[in-house]
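Every protein chain of the complex appears in place save one, which is left out.
Chain IDs A, B, C, D and E follow the sequence of writing; residue 1 opens each chain.
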Amino acid sequence: MSDTIMRPSPISATVDFEADGVQHGFLRLPYSRDDSAWGSVMIPVTVMKNGRGPTALLTGGNHGDEYEGPIALFDLARTLRAEEVKGRVIIVPAMNYPAFLSQTRTSPIDKGNMNRSFPGRPDGTVTQKIADYFQRILLPLADIVLDFHSGGRTLDFLPFCAAHILPDKKQEAKGFEFVQAFGAPYSMKMLEIDAVGMYDTAAEEMGKIFITTELGGGGTATAKSAAIAKRGVMNVLTHAGIVEGVVDEQPTQWLDMPDGDCFLFAEDAGLVEFAVDLGGAVRKGEVVARIHPVGRTGGLPVELCSKMTGILAARHFPGLIKPGDCAAVLAV
Amino acid sequence: MSDTIMRPSPISATVDFEADGVQHGFLRLPYSRDDSAWGSVMIPVTVMKNGRGPTALLTGGNHGDEYEGPIALFDLARTLRAEEVKGRVIIVPAMNYPAFLSQTRTSPIDKGNMNRSFPGRPDGTVTQKIADYFQRILLPLADIVLDFHSGGRTLDFLPFCAAHILPDKKQEAKGFEFVQAFGAPYSMKMLEIDAVGMYDTAAEEMGKIFITTELGGGGTATAKSAAIAKRGVMNVLTHAGIVEGVVDEQPTQWLDMPDGDCFLFAEDAGLVEFAVDLGGAVRKGEVVARIHPVGRTGGLPVELCSKMTGILAARHFPGLIKPGDCAAVLAV
Amino acid sequence: MSDTIMRPSPISATVDFEADGVQHGFLRLPYSRDDSAWGSVMIPVTVMKNGRGPTALLTGGNHGDEYEGPIALFDLARTLRAEEVKGRVIIVPAMNYPAFLSQTRTSPIDKGNMNRSFPGRPDGTVTQKIADYFQRILLPLADIVLDFHSGGRTLDFLPFCAAHILPDKKQEAKGFEFVQAFGAPYSMKMLEIDAVGMYDTAAEEMGKIFITTELGGGGTATAKSAAIAKRGVMNVLTHAGIVEGVVDEQPTQWLDMPDGDCFLFAEDAGLVEFAVDLGGAVRKGEVVARIHPVGRTGGLPVELCSKMTGILAARHFPGLIKPGDCAAVLAV
Amino acid sequence: MSDTIMRPSPISATVDFEADGVQHGFLRLPYSRDDSAWGSVMIPVTVMKNGRGPTALLTGGNHGDEYEGPIALFDLARTLRAEEVKGRVIIVPAMNYPAFLSQTRTSPIDKGNMNRSFPGRPDGTVTQKIADYFQRILLPLADIVLDFHSGGRTLDFLPFCAAHILPDKKQEAKGFEFVQAFGAPYSMKMLEIDAVGMYDTAAEEMGKIFITTELGGGGTATAKSAAIAKRGVMNVLTHAGIVEGVVDEQPTQWLDMPDGDCFLFAEDAGLVEFAVDLGGAVRKGEVVARIHPVGRTGGLPVELCSKMTGILAARHFPGLIKPGDCAAVLAV
Amino acid sequence: MSDTIMRPSPISATVDFEADGVQHGFLRLPYSRDDSAWGSVMIPVTVMKNGRGPTALLTGGNHGDEYEGPIALFDLARTLRAEEVKGRVIIVPAMNYPAFLSQTRTSPIDKGNMNRSFPGRPDGTVTQKIADYFQRILLPLADIVLDFHSGGRTLDFLPFCAAHILPDKKQEAKGFEFVQAFGAPYSMKMLEIDAVGMYDTAAEEMGKIFITTELGGGGTATAKSAAIAKRGVMNVLTHAGIVEGVVDEQPTQWLDMPDGDCFLFAEDAGLVEFAVDLGGAVRKGEVVARIHPVGRTGGLPVELCSKMTGILAARHFPGLIKPGDCAAVLAV
Partner (left out) sequence: MSDTIMRPSPISATVDFEADGVQHGFLRLPYSRDDSAWGSVMIPVTVMKNGRGPTALLTGGNHGDEYEGPIALFDLARTLRAEEVKGRVIIVPAMNYPAFLSQTRTSPIDKGNMNRSFPGRPDGTVTQKIADYFQRILLPLADIVLDFHSGGRTLDFLPFCAAHILPDKKQEAKGFEFVQAFGAPYSMKMLEIDAVGMYDTAAEEMGKIFITTELGGGGTATAKSAAIAKRGVMNVLTHAGIVEGVVDEQPTQWLDMPDGDCFLFAEDAGLVEFAVDLGGAVRKGEVVARIHPVGRTGGLPVELCSKMTGILAARHFPGLIKPGDCAAVLAV
């Protein structure tokens, strides 16, 4: 295993992370396959460096069907000028680039869920190779990491920025400062129960400041949600002192998801009808959603009732639902 | 051809459209295939009849990834009682039932777009056989037809109810009355340029009152959009005198799509960022959306600019866009 | 249309149907496609001719997942010698040859169900072109046609040979004589309700003697069912006077399927458990099969009860069943 | 590796294995994927507990296309009452539930063959996670394990119940006692040559009584084979003292598969014709099956001849055969 | 039918075929589908017009896996200037644009073979709609039509330009003049036996000059074959007087394919080994190719022997061959 870890990454960057100025290039990952014997996956990357200062690593497309991050980051990569930066900004608008191109959560090549693939492997699948490159090359370069998420095609979220509750309280506090600076309509302190394989964990274990978001979902972005992402990333760079200026402060509502009672899972397939929309209030015992059976007319819907009082923070997005799908998430 | 038309439909109903009371059953369409030599497509149908009165034919799932109609109609089929009805209500919550089950616009069996398959064929594809059954059996039974649509997975709409501008002005006026009664937030008078193959046209050419909707999209339904559908269908039945009571009147804003300048098409692939959300105002020449190239960072986005002044009535939903996709529709 | 019919078939035979002796060859159907620009479908055919006498056209693989016919006919093509024949025998062991190779009921190329594709089209799909060739070239050469069927992957039958009840009673009587000669354990007089597109109908309308079989199913053949087919085809050739000798007479039980009450269709998906096996007696009202719901344990099965008294003549084969599938067929 | 083993299973049960009474619930396995970001696999489970006594773990659907077990176990889960039980019965009618739903031997998610996936991995594929849950949670709860198998879509077996020849002769003897109690028409003492990855081995290595079956095949169940399963499972519970009463004893014929000469493999593709049916006697050197070439008519079939004298215990089921397929298995 | 023909094409051009200058645009074909409800196929087109003169219609990508034409035409569209033209040049580098993008002979949308789809249908499949647009809009605008072909992925050809033997000998003679002007290494007079559905026939029946090519194959282009195409198209425009200058004359060898003996078809699957390469001489009776069976080692290859004396003009390209594939074409 130690032998494996020592193997160099097969990925080579066409940019020099140590050079000043703006460079647009690629992380090139050789990928031999039936339709290209000597082909590669080419992951776009931008590096902006100017003098001394901290390094921000900005990522979107960790899941391929989440769009606020890629919009903010393709835009930032094109518009930010090196002279506006003090330190370094590394931008990868679409981490799981094959997934991003196929508009799917996971990679079409290996079904890899990037956020469950850390620390990765240099001799693993394409997704594991990308994770390994972040683990061993990019994360060590960073001081602060901002990883954009949204709900993707199958979930929809209230727009929030979040950081984790961590053992190192100093690291944790800095994270929440950055969340506050980001300025999303909602902010969240997350306690990850099963953190295995996550990019978040990989960064946090190296002592990096790590913040993330959920900014909507459904496999789309709105003008409003994209604007939150664009403002948020500039606020983060400003708060970090990489970009000069003042943070564009925004009111935010802090949310909490205390325990497993937040989650409502479907046990039946059917057509889902919500009784309340995102942000709406729900009392304990109230119906959050009904699942209509679709095999015939006249059947009784199954009611999913809240196990707590709070607001609807996330919901299943597609019109039909399957057994085992998370139907709704409440927060307080 | 005339010979073809005379062939009886292969579909048989397990309900009797002339019997009083509530019947839940199926339209059974024999469909021999590799995984069932003597299989059938079973399309759920409900008939409620009570004494004399007009017949309303209520349909959803004309496109399989549109959910407000199926929610309202599965709910109505279960809850409306025969004694509440005066006349007859025929409910088919999912016309293109195979498409509905697969959560796709068109049928997974034959890629048939139900709304371009009329008048159908008794010896055609599964979708054409369903269209033929509506054309020759169900539409002739109806006085008023309400067909629910939404944007589906790839479009999102302001919620509106609509009827067509028709040569028979009396028929047209009645249609707009029903649209007003439906009570969606927006209402529209539509001039169909290419009406070939549509269910709408089939119904209108028989002199039926035909109204339709677009109530959202993205392949989901919200509590709000489902409520519009549920209220709308009751208002239609009430306005028709089939259900007793008064119409639950709602304020509505009438929209118009005057000509081809309403439509903005993409000529380039990329990541789409909207500058305005549904319902937002746009002036002629303003940017409605930007398409970011995704092959590398640093590239200039293509700007799609409005050719008229109005509001954004519909938009492309997925995060990525392809050449030829309709990006946006404006209305006045 | 008449113009279409006049176009010559694109299929050319590598055998000469008028030459004496045994010829093994192909019906070559040009089929240009992505993996072969100038490719063809090659349907094996054998012709045995010797002097004067009637012509028997023997076919299997009309549906690609039925095996008794192909076994009997590949065997016969190899073993029968020209000098044993008086007249002509044309053998096509696998009519829908692409379906036969893919072990599916319908053609993998165009999903064509051969037995619903008659009279076919010379400019249609691959399946329609084959049907057209039989319609216009092979059937006119024949005096007697034997077309082997079995239940295929999704149905299982009691082994029977059958002919249709026909308007021409002389033609009908000859058909039943041949059925008797075939000597299957069961024999059936069939009244086809929907005969459109069938090979049977095409042959019968030309005044040919046409007999068919159902000899088992499940997508396999047993030693026993293959033996029935092999003996049956020799009996038919002997009864026709094409092969000299005496018919190997067998006891047979005549069955009848009087009306639609014979058929039991599933309206629910689930795990099917039969209460009786093929050939077993069922009284009216008795349970024939139970459909266990599989989404959770503890649910009540749906019972399918017989609408008549008789024996179980055919059943759904796979372990799971879908709404609309024919679960069971009873005969008297 | 030891670290891996220590990770808790991601599967959570909605039933309490220690509570008295009957509980129907699920083993919920979180499974994030493109069509459900926060989805789960929901495996139905029933627990019946009443006072003190041994625990029987009853499983079907280890392979997803084998139906006697699921029929017997869905039926038992619904009909057995807690008060009839003394001890505990844990019923999982479809272990590889995704495979069961897709009617395939292996999981459609990861192509996992459950019976080659033990001991599993908590961080592996879906199939490996299920195996791990049985390995670490369910098997330790059990005293006796009955795992139902049949031939599935591609094999057909004489109906038998079996246990393994084991190093621990006491454990082995108890296994054969339970096989005898099961009461299948045939019984078998099996010597597993390659036991790696099997559920059987996992259970036996923990010292559990483990019995299994092969009760038919072809991807279906008959009334007869389902009845064998239903009676067998009750006999096992009775013999174990969990259900009161006397075993419904049945005559059984003990079979043996002494060595590799039992197996006949195909080296050629073609249409397979068996010379003998299941249970039929075969002498050494006799033809068991012929493989007809299907590329053209007139070709010589390849003959597969028996290497021993015995009866046909299992056979390839589909009509066509491929090189490397097991064509037939003989037993003495 | 006549009604169908009168329907307008659904395709709209974003260029004005009557305007002077160079215009790059699209033929936009609305195509509603699951992944784009209001999507379109966008076929690139260039029009260059300058004053009076004949119109040349230049097309590539009639089959999507043939590349010399698209290379020459994308290049020409970019480099030719309006002032160099006298008359009009209409360039469609990829007629069957969906097939071109998917690198397949036929359309991935409907499996349509463009060159068997004429005259097309305005209400047909996507491929038929494109054919109809050429039939009714573009061909009538043209005086001379040059349609580039090559062998595609599955065939390889000696490079030749060709025109058809026609009933109108004046039209025919002009065609051969243009073939001579094109200046490919080989030239051919073709007698089309089955001309139904071809673009060639559609053009010729309107009295247009129509020439075509086969310039290599295998799904690629070489520097040499692309240069033949680029020089050829300029020669054609020069010969037509649309571009000023003199034809760059090249030596060419005229070939003839007299009858069906030119074609060698495979009846067996296997690994194909050619005894001679393209352009090589073959005598009657000599082996042209051997087909090695691949199921086992040691088997005899099937020999395909020439039925005439000539040179190898075309061959099957992939390493494996299937029954029915055209293995080789000889010419004299």
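Note that a residue touches a chain if its C-beta (ideal position, glycine included) is under 8 Å from a C-beta of that chain, and two chains touch if they have at least 3 such contacts.
Model, not experiment: these values are computed from the prediction.
Colleague: Check the whole complex and report which displayed chains the hidden chain contacts.
Modeller: The omitted chain makes contact with A, B, D, E across the full complex.
Colleague: Which of E:120, E:219 or E:310 sits in contact with the chain that's absent?
Modeller: Result: among the candidates, E:219 touches the missing chain.
Colleague: So which of E:82, E:109, E:137 or E:275 would be touching the chain we can't see?
Modeller: Going through E:82, E:109, E:137 or E:275 one by one, E:275 is the residue touching the chain not shown.
Colleague: Which residue from D:192, D:267, D:286 or D:303 sits in contact with the chain not drawn here?
Modeller: Among D:192, D:267, D:286 or D:303, only D:267 touches the chain that is not shown.
Colleague: With the missing chain put back, which residues of chain B would touch it? List them for me.
Modeller: The missing chain touches chain B at positions 267-269, 295-296, 323.
Colleague: Contact with the hidden chain only, please: which chain D residues?
Modeller: Touch set of chain D with respect to the missing chain: 63, 65, 104-106, 111, 113, 116, 151-155, 194, 196-197, 265, 267, 318, 322-326.
Colleague: Going by the touch rule given at the top, which residues of chain A touch the chain that is not shown?
Modeller: Within chain A, the residues touching the omitted chain are 7, 10, 26, 28-29, 31-42, 123.
Note that in this section only the chains that are shown with their structure count from here on.
Colleague: Once you find the CA centre of chain D and the CA centre of chain E, what distance in Å lies between them?
Modeller: 58
Colleague: Between chain B and chain C, what is the separation of their C-alpha centroids in Å?
Modeller: 43
Colleague: Please output the residue numbers of chain B that touch at least 2 other chains, ranges allowed.
Modeller: 26, 65, 318
Colleague: According to the definition of touch, which chains form touching pairs?
Modeller: Here the touching chain pairs work out to A-B, A-C, A-D, B-C, B-E, C-D, C-E, D-E.
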